[in-house]
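Only a single protein chain was left out; the remaining protein chains are all shown in position.
Chains: A and B, in written order; residue numbering restarts at 1 for each.
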Amino acid sequence: MRKQYFAGVDIGSTMTKVVIMDQEVIASVIGATGPEHRKLANRVMEEALAKAGLPFDDITYVVATGYGRINVPFADKQITEISCHAKGVAYFLPEVRTVIDIGGQDSKGIKLKDGRAVDFVMNDKCAAGTGRFLEVTAEGLGVKLEDMGKLALTAKNAVGIANTCTVFATQEVVSKLAEGVALADVIAGLHEAIAARIYSMIGRLKIEREVALTGGGAKNIGLVKALEARLGYKVLVPPEPLLTGAIGAALMGRDIVKEAEEKGTPLVRAERRLTEATFFT
Amino acid sequence: MTEEKKPEERKKRRTATEAASKIGPMVKAAIGGTVQAREEGKPLAYSFICCCYDEIIRAMDVIPVWTENYAGVCGAKRDAQRFLERAEAENFSRSLCTYALCGLGFDAWREELGEMPPEAPWGGQARPDMMLGSGQMLCDPRNKWYQAAQQYMPDVPVYDVGLPWPPYEDDYDYREVQDYYVKYIVAELKGLVQFLEKHTGRKMDWDHLSELVDLTDRTWNLIWETYELRRAVPSVMGTGDAMNTMVPMVFMMATQEAYDFYQELNDELKHKIANKEGEIPDEKYRLIWGGGLPSWFALSDFNYFNSKGAVFPVEVTYRMIEATYNFDMDLSKVTDPLEHIAWRWVKFWTYWYDRARKRPGSHPDVERLIKYIEDYKIDGIVMHEAFSCRSWHVGLIWQLNMLKKVYKDIPSLILESDIVDISSYNEADTKARIDAFIDTLEAVKSR
Partner (left out) sequence: MPEKAVVKGLAAAERLYQDYGVRARELKEQGQKILGYLCAFVPLEIVTAAGFMPFRIKGDVNEPITKADTEMETIVCPLVRSCFDMALKGNYDFLEGIVIPHACDSICRTYDVWKYTLNLPYAHFINMPHTTGDSSLDFYRDILNTFRTSLGRFAGKEISDQELARAVELHNRQRAKVRELYELRKASPPLISGEEVARVLIAAISIPVAESIELLGDVIEEVGQRGRAPAPKKARIMVIGAQVDSIAFIKLIEDSGAWVVADDLCPGAREFMSSVDLTADPIEGIAERYLRKVKCGRTYREMKGNYEEDLEDRFGHMRRMIDDFKVDGVVLYIYKYCDPFGFEVPQIKSYIEAKGTPVLYLEDEYSMSTIGRLRTRVQAFLEMLG
């Protein structure tokens, strides 16, 4: 029987992720999204195929997810990132019941049961509680974004940040620095502020352990620690926390194909193929 | 309410009067009293201010737990966020009244724990035996908040008192309808008495109630006379103080303690006036706080105004009384206590209607502003738009527009924040706006 490969394309607001899998991930690509989703989707898919050493026609099924999922013309199905993240996390960490995904411009909480999403909350309209909050405040403080997490851990006394508005919070921390508060304390305070916003959002889900963290936020050690302090216990981070959405998407594709085979129903696929799309770039 | 010292060493807020500085401890004692009363098994009722039932509950020795006050205390102590966040976790929108969110978050937490949340401000909000809301034009939370709280306390009954007042309309005069408004309010208050009798097992002492109604009238008159003293130049007491001195008016009405407090304040103000003791040494601008509840966590902003030479001799907020002898009816002739309360209520809310009829295109709320501007010699008007409260903070823009249209162009400022949710407050921005406003006042003055 011909080997089956599944592709997951996760177009987030800041990063685009593609994975190709059979039983496990054989290739993955992460790139900045930018404004041209359509062209980008083709490009990263081609890159992933090159890495996997496969032609597009060998891919049995493609699932697109994320904010830009409607801009993937060669995807056979679009599924929301909520369902896909749940699937991706359950694949790596079956004991997880609650997922917290912290992206560049949004954050979400997902409740899992039997490996599927059963409830969710999202914040995609306010920067507070997303990667954006740290990005803007880091810039305001003159600190590199990738250093923020480590610096937070060196704080002696995290300072309280009252403002949730990113712009106001930036003003607040800059003036605190001017008053002589230590930089690490201010940065720790910012991490606590995000953790507080996220904790408040996911509170609506009635959090159950184990809790997993995904998205860019999961790579920020300061944020992980701040959330753990809020929760009162450790959180799990899956291997490749940025790829859980794309992996979940590919796995959803695998399930769809399997179900169609078992039931004998025809598989509905996208009409436009990858090679066609390049004609329009 | 004075703020507690915080690690950042916040300065204690300065009040102009001795009387105002006594309020913090009074409130703390009252809240502590409710917690103790809970332990002693005395009947406690969640209560709202301005619901006509002060005399009724006091006459029956039912102890009020003023939930708006408790939220204000949490706000002033800058410890409301965790309760707001808990309410949000319960699926209440953060755009709702933040008094209610604070209270609901607190109740959810307290009921879950079976005891007060850790380090609850001033001992916490005591679990009630009943909850007394109201249905009226003032505010929706008054008839939705306690109903929502019941999901955490399903055994606690709720009674909503209907308390409307005639709107100001062009197609009829309020006197054409006031009789049936009063009839309705009396029926509703009767229902409240029955409810209280049922749930306390006590009977209303109607004579005692009449005494408290009379005491309330006298207290209203005393407050009015006392606040009218603030017309003095220089100003002897500002809105910053008034946000403290309102406590007996709205949380202790129908008690001798409240009356005595205002007598003390009255004496103090007379003394200051006699000695020309203004609240600040160099008074330059006299302002009216024309609308909106204050940000309880930022009452020190009044001191900031003071530092720029600005004083607030008068405010609309929490001036929930008028002198009963100024009403167009002789209230003393109404001997039935419930009817008396109802008539007082209707006359209070329609007080400025006749004045509005005399000025084309005017409106009672605007007339009130005009009278205060003239009597208190006001240079400018400040209003506060609190995002979570549609009761007091809607119609401010329009009132200012109307004031300028029918009266005169007067410098105005609208501050934006909230009553309890500090995350909406930007101190730098607020001070910048105040500075700009002071510049405007100075420019107008020197014309």
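Here is the rule we go by: a residue touches a chain if its C-beta (ideal position, glycine included) is under 8 Å from a C-beta of that chain, and two chains touch if they have at least 3 such contacts.
From a predicted model like this one, the values you see are computed outputs, not experimental measurements.
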| message | Among B:T34, B:S47, B:Q81 or B:Q136, which one touches the chain that has been omitted from the display? | response | B:Q136
| task | Tell me which residue among B:P157, B:P234 or B:G309 touches the hidden chain in the full complex. | result | B:P157
| field | Option touching the unshown chain, where B:K22, B:K77, B:K144 or B:K377 are the choices | value | B:K144
| query | What is the set of chain B residues that contact the non-displayed chain in the whole complex? | reply | 90-93, 95-97, 100, 133, 135-137, 139-141, 143-145, 147-148, 150-151, 154-155, 157-158, 160, 162, 164, 166-172, 176-177, 180-181, 183-184, 187-188, 191, 361, 363, 365, 385-391, 393-398, 401-402
| request: Please give every residue of chain A in contact with the chain that is not shown. | output: 67, 78-83, 116-120, 122, 124-125
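In the analysis below, only the chains that are shown with their structure count from here on.
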| remark: For the pair chain A and chain B, the C-alpha centroid-to-centroid distance in angstrom is 47
| remark: Contacts from chain A onto chain B in the complex sit at residues 162-165, 168, 171, 175, 196, 199-201, 203-204
| query | Can you name the residues of chain B that touch chain A in the complex? | reply | 78, 81, 85-86, 88-91, 422-423, 425-426, 428-429
